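All protein chains but one are shown in place.
Now for subunit A:
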Amino acid sequence: MSVLNTPNGYTMDNSGKRVVVDPVTRIEGHMRCEVNVDENNMITNAVSTGTMWRGLEVILKGRDPRDAWAFTERICGVCTGTHALTSVRAVEDALGIQIPDNANSIRNMMQLALQIHDHIVHFYHLHALDWVNPVNALRADPKATSELQQKVGPSHPLSSPGYFRDVQNRLKKFVESGQLGLFKNGYWDNPAYLLPPEADLMATTHYLEALDLQKEIVKVHTIFGGKNPHPNWLVGGVPCPINIDGVGSVGAINMERLNLVSSIIDKCQEFNENVYIPDVIAIGGFYKNWLYGGGLSSQACLAYGDIPENPNDFSPEQLHLPRGAIINGNLNEVHDVDPRDPEQVQEFVDHSWYTYGEPGKGLHPWDGVTEPQYELGPNAKGTRTNIIELDEAAKYSWIKAPRWKGHAMEVGPLARYVVGYAKGHEDIKNQVDGLLRKMDLPLSAVFSTLGRTAARALESEYCSRLQRHFFDKMMTNIKNGDESTANVEKWDPSSWPKEAKGVGMTEAPRGALGHWVKIKDGRIENYQCVVPTTWNGSPRDTQGNIGAFEASLMNTKVERPEEPVEILRTLHSFDPCLACSTHVMSPDGEELTTVKVR
């Protein structure tokens, strides 16, 4: 048995040569990928495996719900803050806490800062080396590079031939030193790299510029939350008080702090407009014919939506990032999403290293059960502590398989943009149409690895504009005399009901993120997170549907099977975050016994 048809429309053939990539690098956390290729080097089967598990949800049981943001924030240090925001929203939902207007604006500015930061760092520092060859940049003519820069990003001030010559010299000495560091063993002579040397030099230069910029972007977190990574949050609002001109305002959010925030918003806007989007267009232009990797994006997309215009109102029309689900490739119908509906979001474990006691069962997160069961299938090669090849017909990942009404879904910037486009979201539609016009591409080109990468850049720019919007909104509010940042009416646990349950949703940089909490007697009774990379990186489900990573790799041509350039390219386009996806659940101490998380 080597050929299998999946319900979601893929033909999986594992008879060809097996290629294993482990570790998959330039991602957050630990991941493994195996594919089969046929005699033409086309991928005919894909297997994506989460290779770490931390058990945070069980650690949360019995703790103070007001502390949960700090624990869940440590699920991920790359998308830092987004789990914390989701957590305070879940607890506030459970306890019926209303946050003040300024707190909503500050939270939005922090969440948007994360989006922008994460997208820029992802593109330049995790993804770029899949398209850009820094070694080839040594052959570039600095003068021609300067001309290219002025053509694609005329407003970017760093564009002189001398500037590019300096960077090239620095790079040259680095390479000639023989200590290649992070570039060591790269695939620099692989024919999959298509950029001319000048574009390589320009992009490598921006790798360094972006490294300098990213440390500025996060200062929005530092100002409002005290540090980054892992700023501080508060159930009921935000911890930072506003004091514009009263006694002691030097110890609070004052004019100097606000000016710093404003200057950072400007810097981000400039970089997005003058560097990030022009780079994506310039680099994308050379890879226009490499339209692999669409996977589920044209079939099944899910977004919870985020960035509420007003506090405490999460209705879809009030969210700047759209909410909705698309299934069966029907872009004419966007379904509403309800995280409380037990029939919508469910997790399956038939191919995950967990068991529900009976096969084929799906569980809603409020009723989630988790019990680990690490075992390799009968056709796996190697041993349980030295895996050579996995058996995907059996259990093969530390990631569960979440499904929306039974469908495997893609989440993330592209999913958000597909949902937004289908809903006629004006800003999103204008951005997408503009980009396609500039690149002379049809709408169908969006459903690809490149489309995923481009959606992220567009979203970064959109988020910069939203950041400015919420800054201005907060200033108007302060001008009108409202300096409130926290609601403490229900801070004291004695004011809480005996039992309560809530859900918090955000759009993390990588996609739809939900936390489900049950509170009893002032303590956490159950806590479940279903995170973006659990959706995208999920293994097969009971029915055999493959997840978004696996779908996106199918039918891709690889130039050299032993050099995973194309595999990395497409996996990276999702910005995988494995610490997020595999945090789930359970056992006590050293004994791996059954524990029900509920």
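Basically, a residue touches a chain if its C-beta (ideal position, glycine included) is under 8 Å from a C-beta of that chain, and two chains touch if they have at least 3 such contacts; residues count from 1.
Here is the rule we use: contacts and distances are computed from a predicted model.
> Which listed name, "Acyl-CoA dehydrogenase", "Substrate-binding domain-containing protein", "sn-glycerol-3-phosphate transport system permease protein UgpA" or "hydrogenase (acceptor)", is the one UniProt assigns to the chain that has been left out?
"hydrogenase (acceptor)"
> Decide which residue listed in A:P157, A:G248, A:G357 or A:P378 touches the omitted chain of the complex.
Spelled out, the listed residue whose C-beta touches the missing chain is A:G248.
> Taking the entire complex into account, which one of A:M12, A:A46, A:I75 or A:V334 touches the absent chain?
A:I75
> Can you work out which residue in A:D13, A:D38 or A:D64 touches the chain that's missing from view?
A:D64
> With the full complex in mind, choose from A:D22, A:E270, A:E309 or A:D391 the residue touching the hidden chain.
Candidates A:D22, A:E270, A:E309 or A:D391; residue touching the omitted chain: A:D22.
> Mind pulling the subunit A residues that touch the left-out chain?
Interface with the chain not displayed, on the subunit A side: 20-30, 32, 51-56, 58-59, 63-64, 66-67, 70-71, 74-78, 80, 121, 125-126, 129, 166, 169-170, 173-174, 176-187, 208, 211-212, 214-215, 218-219, 221-232, 234, 236-243, 246-252, 260, 372, 374, 382, 384-388, 398, 483-486, 488, 491, 562-564, 568, 579, 585-590, 592.
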